[in-house]
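One protein chain omitted, others in place.
For clarity, chains are labelled A and B in written order, and residue numbers in each chain start from 1.
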Amino acid sequence: MNTKPVNEDLLKIGLEIHCQLTNLNTKLFCDCLCNYRNHLPNENTCPICLGLPGSLPLLNKRAIEFAAMICLAFKCKIPERISFYRKNYFYPDLPKNFQITQYNSYETSSIGYNGLYDFANDSSHGKDKSNINNNKPTIRITRIQLEEDPGKVTYEEDKSSVNNYTLIDYNRAGVPLVEIVTEPDFSNPSDVRIFLNEIINIFEYIGVCDPTLEGSVRCDVNVSLRNGKKVEIKNISSFKDVEKSILYEITRQKTLIMHDIAVQSETRHWDEKRKITIPARSKEEEEDYKYFPEPDIPKINLGGELFISRLKSIMHELPAERLNRYTNLFGITDHSARILVNSKRISDFFEESLKFYQSPVEVSNWIINEMLTKLNESEKHENIDKISIEKLSSSSFYPKLIATMARLVDEKSINRSKAREIFDISLRTGEDPLEIAKKLDINKISDTEQIIVLIKKIAEDQPHLSEQAKNNPNVYNFILGLIMKETKGKADPKVTLELIRETLNTSS
Amino acid sequence: MSTEDDVKKLCDLSKLEIPDEMIMETAKKVKDVLGLFSKLDEFTNSDFDLNTVNDLRIEKSIDSLRADTLFSVHVDNKDNKFDFKPLNSKNGFIIGPRI
Partner (left out) sequence: MSQLFREPANVIINRIKRGELTAEEYISVIIDRINNMDTKINSFITKNFENAIKRSREIDKKIQKGEKTGVLTGIPVGIKDNISVKGLKNTCASRMLSNYISTYDATVIEHIKSEDGIIIGKLNMDEFGMGSTSELSPYGPVRNPWNHEYVAGGSSGGSAAAVSSLQIPISLGSDTGGSIRCPASFCSVIGLKPTYGSVSRNGLISYSNSMEQIGPIARTIFDIVPILNTISGEDRMDNTTVVLKSQYRIKSLEEILSSKLRIGILSELIETSEAQIMNGIQEKIKVLEKFPFDLEDTRLGILDFAVAAYYIIAMAEASSNLSRFDNIRYGYYSNPEGYDWRSYFAKSRSLFGDEVKRRILLGSYVLSAGYFGKYYAKAQIVRSRIRNEFEKLFMKYDVLILPTMPVLPFKLGERISNPVDLYNLDLFTILANLTGFPAISIPAGFSQEGFPFGIQFIANAFDEQKLIDLAVLFEKEFDYKERFESI
């Protein structure tokens, strides 16, 4: 499974990503809840989404706007007007036995077309150093279309062969789906993984879809080798398996080629349990979808530039835009900026903290070096109270805390290790860091006599230090370190440093 | 299209069952209608493109569409409560054939 495909295989991978617009209130064509999860079966249905005779689709305006935002995120062109088509096929999960979708063969019907995704600007690849590579492909987005999700068919028993019937739940039927279709521009399965992560990140940024909901983002893959026939892989239930399925398919196709067997153009299903692809249906059964324009929905005039500029004005900043702002405007290092931008929650936390103290570099240091480290530690330890980014984002206390820490350090009223200590206490007790600092100040050894005793003791123990200090000011810091260790950090570093200088100078 | 085999194949694709004794008649009538349709072969006016669909759907502004709000369509009144009893159901699920 560790096949590292090289370019001579002319590996071409294309994706079809389906994303539910979970953040809408209602379905695509009726006012049933878009959030169909946690309902009793068929409870979230009405004449429209059950396809009862005589019901007509009533298009959801905001679904078009959400889909258009996704188009903007992928630099797609958005046409003046969009329209809908019927994709005709029979299946028990389809209430009308056709799906209302968009189709570009006879006109530009889809909400977006001719988009691009550029790896150079993506926010995630810095994380995975092995993938930094200057000839990353640009991925062309063929089209982005809006369509309806079908219902769900389940079996009572696990083994399908013993079931005499199926159980159908149409609660999901009519949930708005956006399908993103790419050209076969991927030449590397790991790029696919990065791309999918980035897509999820973008969805979170523009707030159209909650990718953590099960089944909200799905992906079909097509793979071809050496300009051979294209094989589609469907039914990949998790993103983690996408890369695995591609690797399996590469191996399978290579084996065929090795034995001089031609690769067939076909649709295969990913078998989640066995981690292999299996043929979906025979070629004779390849469907003819008999697309034609949906008469029940007028052509929708979007309103041109005005529509797009209005959308842009209400649309959340994209990760790439944030990355750019962080590095260029804030002067945060590319590495740090990527860590922030890679997760909308962390990045939002950062933005929130800045409201309390406008010092982006120091604030980002606190988030990345202190807060995230704490989070990681808490992940590892079962027994301690878990801190999560969700919890930290839930009140303004934590962003304010980070901001205060950054300010304390910036203004040099406190040293970093002391600051860490204050941060720890505050995180644990919820106490105001300034209060903690004050309390700690009281305990601070400001008794200069006691410190001078210590300095003298060190100078006596290691007489060469006084000599070296004349040429190398770093020695003062070294001594400071020893004293801090001795006093368990209670000595005031500023005062101490001054005392060290004085003491060593007078003694010589 | 119009032989009995064609009709059988088309029935299969359209998920229709036509009894054997009706196949011949169906094939004949289908053939007659296709004869009527072939009238369009004579329509050869130059300036059209069969790869486009020039239908008469009206155009509406996006602003005319339904807002994404609950109960915008089905007003929540007792009289209008959706009371649907599916043909065959079990624990709220609708029973379907094997797939």
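In the analysis below, a contact is a pair of C-beta atoms (placed from the backbone, for glycine too) under 8 Å apart; a residue touches a chain by one contact, two chains touch by 3 or more.
Keep in mind that this is a model prediction, so the values were computed, not measured.
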Self-check item: Identified contact with the non-displayed chain, of A:50, A:199 or A:458
Solution: A:50
Practice problem: Mind listing the chain A residues that contact the chain we can't see here? | Solution: 47, 50-59, 86, 88, 90-92, 95-98, 106, 164-165, 168, 170, 288, 290-292, 295-298
Quiz item: Contacts of chain B with the missing chain: which residues?
Solution: 1, 7, 10-19, 22, 25-26, 29-30, 32-43, 45, 48, 50-58, 60, 65-66, 72-73, 80, 82-84, 86-88, 94-99
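The definition used in the following text is that only the chains that are shown with their structure count from here on.
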Quiz item: Where on chain B is chain A touching in the complex?
Solution: 13, 15, 51-53, 55, 57-63, 65-74, 82, 84, 86, 89-99
Practice problem: Could you please specify the touching residues of chain A with respect to chain B in the complex? | Solution: 24-26, 30-31, 33, 40-43, 45-48, 50, 52, 58-64, 81, 83, 90-92, 105-107, 153-154, 160, 163-170, 288, 292-293, 295, 297-303, 307
